[in-house]
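Pasting a structure below so you can have a look.
For this view, one protein chain was removed and the others were kept in their places.
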Amino acid sequence: MPEVKERRSGSPVGPPVNPRAPAAPARRRLLHGAAPVLMTLVSRPVLGAVQCVTPSVFCSGNLSVAGDVVVCQGKTPGQWIADPSWPPPFTPDTPFNTVFGPNPQYACDTLLDVLLPSDNSAPSADTPAPVRTHHRTLRDMLLGKAQDKAGTSRGPEARGGQPAPRTPGSALPSNQLAGVQSEVNAGGVSGAGTVGDPTIPRFQSAPRTAGSGVTSNQLAGLRGQPSSGGVSGHPLPSWFKRKGQGQETPPTPQPAAPVPGPVDPLGCNNNSETPASTEPSSPGTTPTARGRRRHPWFSRGSRPQDAVARHIVSALLNAQAGLTPGLPVGTVKGMWSEYVTKGYFEPTAGVQWNAQDIVTYLVSTQPV
Amino acid sequence: MILRELSRQTLRSCLANGGVRLRTGPIVTCIRSRCDEVLNGLALLYADYPVEDEGSFADFHAAIAPPRSVRRWLRPQISFEFDGASPFFPLPADQAFAALEWGLNWCVSFHCHQYLIVHAACLERTGCALLLPGEPGSGKSTLCAGLVSRGWRLLSDELALLDFATGEAVPLPRPISLKNAAIDVIRAFAHDAVLSTPVHDTSKGSVAHMRAPLESVHRAGELARPRWIVLPKYRSDATTSLNPLSRGRAFMELADHAFNYDLHGRRGFDLLADIVSGCHCHTFEYSALDEAVTVFDTLSATA
Partner (left out) sequence: MQSLSVPRWRSVPRDAVALREFDGEFVVRNESTGNSHLLGLLAGRVLVVLLDARGSLDAAEIASHLDTTVSPVETGEAYDAVEEVLAEFCRLGLADIEST
């Protein structure tokens, strides 16, 4: 099997051509040499296509996969909100708990309700990730994350023993990561970050001779821009951890509000402060929250899990639509279930993803 | 002017205010910081580097600064700043100089796309350049430090800059980063090497930086044509051996280790192919640094 590497996978060099091969006649040498394709270096896509990986692969950063690169084409929550065609059996009116199991905090919510932004305003265009590559190069090369390959010795400079701490892939463009930040921070996750990863090439410099600096126009492009520039696919070096990976603060309990008159047990149909639209949105219009008024104890939108829930729903729809081969429906459901049960998701043993980590991963499956 | 010509007080003042415009090869970085660790690190490891005039052009504007939080005082931390923004989480304050070095690497590898940038050590002997691409833990930096202490000119310990116009390696001589056991190995191998005080508990373990030789700094304007591509691999019980590597495989290794190979597309392919076609290519295993140096000295005689 020819060796296939995502560039900078750290995989060992492929097997050498047998030096003992006889000096056969040209034809035999031609036919009976090594495998036809000895090595393949899979390109990191500059624009558009995103390699679709499972959570554990995303976590490990090892994108050395044999065979074809599978591409993610997941849609963002905003795109699903505007999409009139949901993959059956899911519809905008499908109750959230029907899909993901009983959860009093979402008892009154449909899938669309959960997708909508927390203030039920018109959904802003989810910032697309025009460039999404998960690329370990800079992190691993410059920070000494030697691969723990069986039987592979590492140089004297390598740390011994402990596995490297793992964080979700961080190769998100700054605008996308900022979106993730603000979304999760709305739920009270600590870690005020403003700047994301530079993954989009800001410019392509003309060749210049040694001794000359970057041209002023290039530097002008850098100035005033947070962490800008860079080759697509360069994650943040992990010696510097990506901002926003702070401790998740628990949601502040909301005091119970007086509820007039008889109510259903979960308060889904209480009062009329917020009109409940029962008409399905027609394509091209801004959908409104179709949920009923929620019990004030379960005020949606101010909790970290709401950001997770929002992206979980879009991930569910993406999976059902076949847009994210690396993330099937079962995995999406399991991710949510584990998160609401434990407060985190373990993509692989020893690694725990909080709300922001989960959202970061899910956003990575939504390139356009 | 070189940095050592600045008094300590002047250096401190420059760092705290307009910044010190430090030239490292083709790159000028304006560095600002009030941290003693940065001051001490620059004074120790960059003493012989040119300093440009205040207000002159700088490729990058970097700073090491404490965060705007209680962590300025309580278990103090620092942040690497680039153009006024802090893209990264803070680090312990004692890692300030290491953070600056790592940040400068980041600046170059993310922005200097006028070159093809390969994650490799790059040295020169007899006018020819040696490229040592290697994974972390391959022993690349240890080997680089060993060779440098035995007369090889340092072009870079981490980032080989390959010029599209000439196919030559562009020097970017900066302190060599040593980690963990390599620190003691180099101390024992090169008694007159100048090393910073190691910082511990970094993401890499213990880290120290070795000052680049004076000649390497003085000759930072001299490019060198690659003549050897060697993939090093340290193995504790290895017999020192240099083995041939096909040019095809050497090409793939270089491409694999090039940060911006994809960005440059066909142009990057052609540059690497041109470079490889003019190089002797090998894999190299070693466990003893002195034996390794002997092998490379012999190799340099084949230029």
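When the chains are written out, they are named A and B in that same order, and each has its own residue count from 1.
We take it that a residue touches a chain if its C-beta (ideal position, glycine included) is under 8 Å from a C-beta of that chain, and two chains touch if they have at least 3 such contacts.
Just so you know, these numbers come straight off a predicted model, no measurement behind them.
J.: Decide which residue listed in B:Y234, B:F251 or B:F296 touches the omitted chain of the complex.
T.: B:F251
J.: Need a quick check: the contact residues on subunit B for the chain that isn't drawn.
T.: Considering the whole complex, subunit B reaches the absent chain at 246-249, 251-252, 255, 262, 265-266, 269-270, 273, 276-277.
J.: Considering the whole complex, not just the chains shown, which residues of subunit A touch the missing one?
T.: 2, 14, 17, 26-27, 29-31, 33-46, 67-68
The definition used in the following text is that only the chains that are shown with their structure count from here on.
J.: Going by the contact rule at the top, pick out the subunit A residues touching subunit B in the complex.
T.: Its residues touching subunit B are 5, 7-10, 13-14, 16-17, 38-39, 41, 43-44, 46, 137-138, 140-147, 153-160, 164-165, 194-198, 201-214, 216, 219, 222-234, 236-243, 245.
J.: Quick one: in the complex, what on subunit B touches subunit A?
T.: Residues in contact with subunit A: 25-28, 57-61, 80, 82-89, 91, 99, 102-103, 105-106, 109-114, 119, 135-142, 158, 163-165, 170-171, 178-182, 185, 202-205, 221, 223, 231, 233-236, 238, 245-246, 248-249, 252-253, 255-257, 259-263, 283.
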